[in-house]
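Here it is, the structure, as C-alpha cells.
All protein chains but one are shown in place.
Labels run A, B and C following the written order; every chain starts at residue 1.
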Amino acid sequence: MFGGYTEGIIILLCINSIAAMGVSLLTGFTGIFTLGHAGYMALGAYVSSLLIMKAGMPWLAGIFLGGTGAMLVAWLVGIPTLKLMGDYYAIASIGLGEAIRLILENWQSVTRGARGVPGIPPYTTLPVALAFFLVMAFAMFCLINSRYGRAFKACRDDYLAASLLGFNTAKLRVLSLAISGFYCGVAGALLAGFLSFIQPIMFDMIKSTELTSVVVFGGLGSMSGTLIGTGIITLVTELFRPISQYRMLIYGAVIVIIMIFRPEGIMGQKELGKTFFRDLTRRLKPADKRHGGGVKR
Amino acid sequence: METVLQQVINGLSLGSVYALIAVGYSLVYSILLFSNFAHGGFLVIGGYICYFILRSIGGGIWIASLAALMGAGFCAVLTEKLAYKPIRERTNVTLYLLIASMGMSIVIENIFVIIAGGRFRALPPVIPTQPVSLFGIATTSMFDILSLVTAVVFLSGLQIFLTRTKWGLAIRAAAYDLRVAGLMGVNVNRLISIVFFTAGLLAAVGGIFLSVRYTLYPQLGLITIKAFIAAVIGGLGSLPGAVVGSLILGLAEMLTAGFISSQMRDLVVFLLLVITLLIRPTGLFGKDVKEKV
Amino acid sequence: MTPILEVSGVNKFFGGVHAVVDMDFVLEKGMLAGLIGPNGAGKTTVFNLITGIYPLETGHITFKGEDISSLKSYEVIGRGIARTFQNLRLFQRSSALENVMTACQQHHHYSFLEAVTHLGRWKKTETDIRLRSMELLDRVGLADRADQAAGTLPYGYQRRLEIARALALEPELLLLDEPAAGMNPEEVLELNELIKEIHSDFKLTILVIEHHMELVMEICPHVICMNFGAKIAEGNPETIQNHPEVLRAYLGEEVPEA
Partner (left out) sequence: MKRVCVLGVFLVLFVSFLAGPAFAADTVKIGYLAALTGDWAAYGQTELKSAQLAVEEINSAGGVNGMKIELVPYDFRTRAEDAVNAVRRMIEEDKVSAIVGANGSGINIATAAVVNKAGVSQIGTVSTNPFVTMDESGKVRPYSFRICFTDPYQGKLIAYFSARELGRLKAAILYDVGNDYSQGLREFFMKSYGNYGGKVVADLGFRGGQDVDFRAQLTEIRKSGADVLVLPNMGKEMALIMKQARELGMDEIVFVGGDGYGEFMWEIAGDAMENSYWINHVAPEDPAMQPFFASYREKYNDECKEFVNGILAYDAMYLVADAIKRANSTDPKAVRDALEKTENLELHHAVITMDEFHNPKDKDGVVLVAKDGRGQFFKKIKPE
C-alpha cells in the first residue's frame, strides 16, 4: 500500500509518539521536567534485543520485557531522585540518562559497547508499530481521564494542596515516572526492531532533549497536543531534508519562537475532542450569542 | 606519590577552565533562576571571533581577545533581548526560559556549522604551551599555569566588580529578589543586560582557552555540560560554589581516570552530581528556599 | 462528649523564632470552634502542625485517640481531617468540577487496570464521583459554574469552591484557614450561614481560623485565642471578649467594640 519510505516514516512516527506520550505524562501531566528519557529508550532497546537474540525469546515478549525493564529501573531510580523538585530533578535526570548510556557503553561483554548490537530481527513492521501505537495511545488517554490522571495533575498544579487532599505525592511521582519509563522502553524496543541495529550513541542527550521539546511544542498537559507535535516535528524534519544544512538551525529557531509567542504549546492544555471542536466552531461563529449561557468566557 | 601529585595538578588545571564557565551559569541563575543552556554558545562565539581575527585579519592576541570578549558579551546581551526578554516579560515560568535556551544553543551551534563549517580548528600558538617541570616531581605546561592565573584574575575581577561597584551591589541585591530590586528603583533590564554581558565575557575567556587547549568546532559548547554540572554541585547561584564545584569536579575526573578507570570518569561525574543533589539539593553553597504555606 | 482532636504540649521553632509555645487544646466531637489571634500569632502554623506539613518539636497531637504527630500530610488527611488554605490553593486551570472530583475520588476506588482500559468499575465509579461532586458544588452554590476554570472564578466563589473540595474528602474534622479573608460584608454573612449549615448537615467538627473577631464571635460557641505563639485564652465568646489578655493582644489596653 505504502512505499518503504512512507512506511518508514509512519513507523518512526508511531515509535516517537509512544516515547513522547511517556514523556508527556511525566512532564505535561505530572510536572516533572526530564532531560534524560533517552536512557529509558536505550534500556528498552537493549533489554528486548538481547533477550530476543541471546535468550531466543519471542519478539513480542521481548518488547514487553524491554518496557518492563525500563519501568523497573525508572521505579528504582525514581524513589530517591524524585525527592528533588523543579530544575533540580531536570539536572539530575541529565546525569541519570547519561549514566545509563555510559553503563551500556562500558559493559562490553554483554552489550558489545559502542559497536552496538547488529542483526536484531526486523520485527517492527508497519502493523506492529501501528498496533502498539493504537493500544498504548488508547491506554494513555484512558489513564489521563481517570482518577490517576487527576491525581497526577494535582501533583503538577500544586504539590502541597495535592498532599493535603490525601494524595501520596511522592508515590504518584514515582508511578508517573515508571509509566513513562515503560512507554519509552517499549518505544526503544520498537526502534531496535525497526533499525535492526542499536548503538548507545543513538540514545544521547540530544535525543532526550528532542523528546522533551516535542512535548513542550505540543503543549504541556495535552496528550493530543503531544501527538500533533510529534507529527509536525517528524514531518517537518523529513520535509527539510533537501536543505539539510539549515534543518537544525530552523529546528532550534522554531523552539525559541514557540517559547516566545506561544509558550503553552500548540494545544495549550486542551485535548482534541468533543469540547475542542465545540469551542472551535463557537469561535468561528462570533455572531452566535448563546442564550441562558451557563458558561461565560 | 608522583602520579598522585601529577593527577592533582592536572585536575586543578582542568577545574580552573571549568570555573570560568561555571561562574557564568551561576551568575545568570542567581538573577533569573534558570539554567541558561545557551551559555556554551557564547563560548563558541568567543572562540570563533578570536580565531577569525587571528587568522584572517592578523591582529595580535590582545586585540583578538578583546574583540572576542566584547563580541561574546554583546551576543549574550542580544540573545537575552531577542529570546529571553519577551518570555520573561510574559510569564514567570522559568521552564520556558530553560527550553528557549536549549533552542538558542541549537541555533548558535548551527549558525557556525553553516558559516564556518564543521571543521575542527585551532588558534595559532599564541599562548605558550611548553612543558614546565615543577621541582622535578611533576610536569605541567606553561599553558596550565597561564590558565590558572587568568581564571584567578578574572574571578577576582568579578568579585571586585560585585562587591565594590554600584552595579555589582545591585546585582547582588537582585540575586536575593529581582522583583524587590526592581521596586527599589534598580533598572532591571539594564541589570540583566549587564549580567549577561559579564557571563558572555567570562564564557569568551573560557572559549579562548578551550580552543587553544583543545580545539574549536561548533559543538564545542557541548563540553560546557561538565562546567554546568560543576555549577550545580557547587550550588547554582553561588559564585564561590561554582569555583569550588569546578575544582572538585576537575580533581574527581582526573583522579578517577588515573586511579580507578578512565572509562568510569564520566560515570563518576554524573554520580557525583546525583549524589550531591540527593544529599544537598541546592548544592554545596546554594541557598535554601522554603515555600510559604 | 468525646474529644476528637487533642493537642498537648506542642512547640515549634523556626530558626531562633519560637513560633508555637506549649500549645494545648482539646476539640470535642461536633464542636464548631474558632482559633483567633492577631497577625503572626501562629494560627496557621498550628494548622500546619496538625496536618503534618511541619514536624513537631515536642508534644503530641491525637486524632480520635490515635497519635498522628509523626504522620505525613496525606496520611493525616486519610484519617479524616480536611483543610482549606489562607491563600487559596485551588488547581487554577482545572474546572471547578474537576477540583472537587480530584478530592472526591479519594473515597471511590477502582484499579489501575480499570483506569487504563476504562472497563469494569470505571464507568460507574466516575459517574458516582461526578454526581457527588456536582452535589457538593450545588451545596456551596456553584453548580452553574462547574465547567469554569477555577482561577477565573470571583474570589468569594473560589473560597466556597475550596470548602466544597475539602468537604469532598468526607472529613470528620474540617480546618478552615481564614475563610472570610478578602470578602465583602454581604459575602461574609453568606459564608457564616454556609459554615453553620455544613456544620449541622455534615455532622462535622470544625475549627475556623479567623483574623476578624466578628465572624468567630457570631458562629463559634467555643473560641481559642493565641498571641505570640501561645494560647492566651479559651472559652465561650463572652469570656474571650472580656479576657484582659485578649484585649491587650488585639487593641493594646483599650476595650474593643466587638
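One rule holds for everything that comes next: a residue touches a chain if its C-beta (ideal position, glycine included) is under 8 Å from a C-beta of that chain, and two chains touch if they have at least 3 such contacts.
Computed from a predicted model, the values in this text were never measured in an experiment.
For the chain that does not appear, the touching partners among the shown chains are A, B.
Shown as candidates are B:L146, B:I223 or B:L271; the residue that touches the absent chain is B:I223. Chain B residues in contact with the hidden partner, per the touch definition given at the top, are 3, 6-7, 10, 14, 110, 113, 117-122, 125, 129-131, 133, 139-141, 143, 210, 213-215, 217-219, 222-223, 225-226, 253-258, 262-263, 265-266.
The omitted chain makes contact with chain A at the following residues, 3-6, 8-9, 12, 102, 105-106, 108, 113-116, 118-119, 122, 191, 194-197, 199-202, 231-232, 235-239, 241-242, 244-245, 247-248, 266, 280, 283-284.
The working rule: only the chains that are shown with their structure count from here on.
Taking the mean of the C-alpha atoms as each chain's centre, chain B and chain C sit 49 Å apart. The centroid of the Cα atoms in chain A and the matching centroid in chain B are 31 Å apart. The multi-chain contact residues of chain A, meaning those touching 2 or more other chains, are 160. Looking at chain B, residues 293 sit in touch with two or more other chains. Residues 33-35, 83, 86-87, 90-91, 93-100, 102-107, 109-111, 113-114, 225, 228-229, 232, 236, 263-264, 266-267, 269-271, 273-274, 277-278, 281-282, 291, 293 of chain B touch chain A in their complex. By the touch criterion stated above, chain A contacts chain C in their complex at residues 139-140, 142-143, 145-148, 150-151, 153-154, 157-158, 160-161, 163-169, 221, 269, 294-296.
Across the complex, chain A meets chain B through its residues 33, 80-81, 83-85, 87-88, 90-92, 94-96, 98-99, 102-103, 105-106, 160, 205, 209, 212-213, 216, 245-246, 248-249, 251-256, 259-260, 263.
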